[in-house]
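Inspection log for the structure reproduced underneath, given as structure tokens.
A single protein chain has been omitted; all remaining protein chains appear in their positions.
== chain A ==
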Amino acid sequence: MTATVDTEAAPARSGLLAVARAPGWVRYALLAAGLAVALWLPNGLYPAVAVDILCWALFAVSVDLLLGFTGLMSFGHAAFWGTSAYLTGLVAVHAGLPFPVAVLAGAFGAAALALPIGYLAVKRTGIYFAMVTLAFAQMVYYVANEWRSVTGGENGLQGVPRSLFGLDLTDDYYFYYAILPIVLFGLAAAWRITHSPFGRVLVGIRDNPARARALGYPVHRYKLTAFVLSGFIAGLGGGLFAVGHRFVSLDVLHWTTSGKAVIVVVLGGIGTLWGGVLGAAVVVRLEDWLSFSGFEAIGLVTGGIFVLVVLLFRRGIWGSVAALVLRWMAARRR
């Protein structure tokens, strides 16, 4: 972001710090509750929807790592999500490896793509960063569209297998539990990154890049590292998404996918990490419900959510709840 301080988002961003300041038992209780919900989810929802929620949760967290903790809005994260989806699909189809290996290969591929794109994009900040990442993602989209022999073009990549040492994972219910450890690993990695000394420097860069530079931190290199890590996590999500759907379409690289990832984060709460998970659950569930009820113009709803969230709900779900809880706790202490 530019040097101007974004006063409006400041309370939303401090949401994370606020929870971190909450007493230890609250945090452990929240963690336990979160894990319990994650374990229960496919019993309460269609398992296929639950799988999508997990994938999108990783995607949202990867975007929040940049938007909330580094101050960079990537509007082209579909490039990493989609590239990994295609790579994972290709590895799974042609090499017949277990799906976690394929997903890992896809995620590393996404990180490798994030390196040159990030190198160029971190030369700009703020709104320019968004435009540059969006443009490069569109380039990746065109390449995938044109490279039909590999990606299948508009027909997509079909028949991605869910192989795992001979286990039968065709049922989405069991597949959900097969991917849950990978997703939890990705989420834990994101939490670890933001709570490490490295993550603190990122927040410092977000809040005052000039000062971070004056203190001797190589700002560009920090941003680039964050970008590559974020690309890797987005790649984990995208790879799982490909295996989950057993099919990869060009949609995974489309700019609307990038935009959706950003709005999921804003809806959940910028800079709250777990807010993105909530946002993913809400948006995926809502879209599933809309398509189930035969509503055609999903863009109207997604676009409407964009407009409403940006106008009225910039703190997001997590940020609003955290603010309420903190106010309540402060009142009780008095």
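One rule holds in what follows: a residue touches a chain if its C-beta (ideal position, glycine included) is under 8 Å from a C-beta of that chain, and two chains touch if they have at least 3 such contacts; residues count from 1.
The definition used in the following text is that contacts and distances are computed from a predicted model.
Between the listed names "Substrate-binding protein", "Acyl-CoA reductase-like NAD-dependent aldehyde dehydrogenase", "Amino acid/amide ABC transporter membrane protein 1, HAAT family" or "TusE/DsrC/DsvC family sulfurtransferase", the UniProt record for the complex's undisplayed chain reads "Amino acid/amide ABC transporter membrane protein 1, HAAT family". When the full complex is taken into account, the listed residue touching the unshown chain is A:Y142, out of A:Y142, A:W289 or A:W328. Across A:P209, A:G235 or A:G319, the single residue that touches the chain missing here is A:P209.
From the set A:A48, A:A112, A:M131 or A:L286, the residue in touch with the chain omitted from the display is A:M131, counting the whole complex. Listed residues A:L167, A:V307 or A:L324: the one in touch with the omitted chain is A:V307. Only one of A:R27, A:K123 or A:R192 touches the chain withheld from this view, namely A:K123. In the full complex, chain A makes contact with the omitted chain through residues 1-4, 6, 8-9, 73, 75, 120-121, 123-128, 130-132, 134-136, 138-139, 142-143, 146-147, 209-210, 213, 219, 255-256, 259, 262-263, 266, 296-300, 302-307, 310-311, 314.
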